[in-house]
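All remarks here apply to the structure that follows.
On to subunit A.
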Amino acid sequence: MREYLNIFFVILRRDLILAFRNKAELINPLMFFVIVIVLFPLAFGSDSALLKQLTSGIIWVTALLATCLSLETIFRSDFEDGSIEQFSLSRYPLTLLVSAKILAHWMTFSIPLIVIALFTGIVLSLSSQTISALFITLLLGTPVLSLIGAITVALTIGLRGGMLLSLLILPLYMPILIFSMLAIQNAAVGQSITAELYFLAGILVLAITLAPIATAAALRIRLS
Partner candidate 1 sequence: MKLPRWIHQFGSPKYFYELSLWLSRWVAIVCVICFVCGLYGGLVLAPADYQQGDSFRIMYIHVPSAWMSLFIYMVMAVAGGIGLIWRIKLAEIVARSSAPIGASFTFLALVTGAIWGKPMWGTWWVWDARLTSELILLFLYLGYIALQSAFEDRRVAARAGAILALVGIVNIPIIHYSVEWWSTLHQGPTITKMDKPSIHLSMLIPLLFMVLAFKTFFISTLLIRARSEILEYECNASWVKQLLGSNNVTK
Partner candidate 2 sequence: MSLNEFLSMGGYGTYVWSSYGISALVLFINVIQPVLRERKTVRELQKRFQTMQQHQPDSKS
């Protein structure tokens, strides 16, 4: 058992080192997030009441799109330099190695994204309950985005047609968006949001158990 934990953390450490050495790939999606957020005030006029209502929705949808863009980085470089072949032929189950990579992607991408999202929430003067609801839903939602995203990335690495990934992914992201937005809206009016959080947590647990297995199977198919 200790052996499996050891390989898990070796792969995790390797991916974190790679992410921090190649800063550009880390920063780009976050820049995209901020720029898209800025677009909306330009569209609706900065002081309109409409914008106040929509802010949390804009933040969540933009976080979704930014994640879509960043998913490619999980497997593309490993696919090109043959590391995936070495992983799938190693003595350790591919599921374990893949979950280490997904966790690394979540840590290197989603945690900074949550920080920036909260920061934009404060700047755009959201109420404190909304911001706390935004934080919790992002905390529960973004791992699911990485997990389900990893399956489709594993299926579509190296295929021509860049939009294919988003076409496959967004329908699967809709429940996360729906439950998170409901939680935020309930929080804004002071109602309890436990029901939605239970759903998000349930989907998260389902994704944690099933997604790595599906990703490993998808990678094996993609290699064959």
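Here is the rule we go by: contacts are C-beta pairs under 8 Å (C-beta built on N, C-alpha and C of every residue); 3 or more make two chains touch, one makes a residue touch a chain; residues count from 1.
Candidate selection criterion: all candidates are chains of the complex that A comes from, given by their letters.
The model shown is predicted, which means the values in this text are computed figures rather than measured ones.
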{"item": "Touching candidate for subunit A, same complex, options 1 or 2", "value": "1"}
{"item": "Touching residues on subunit A, where the partner in the complex is candidate 1", "value": "148, 151-152, 155-156, 159-161, 164, 167-168, 170-172, 174-175, 178-179, 182, 199, 203, 206, 210, 214, 217-218, 221-222, 224"}
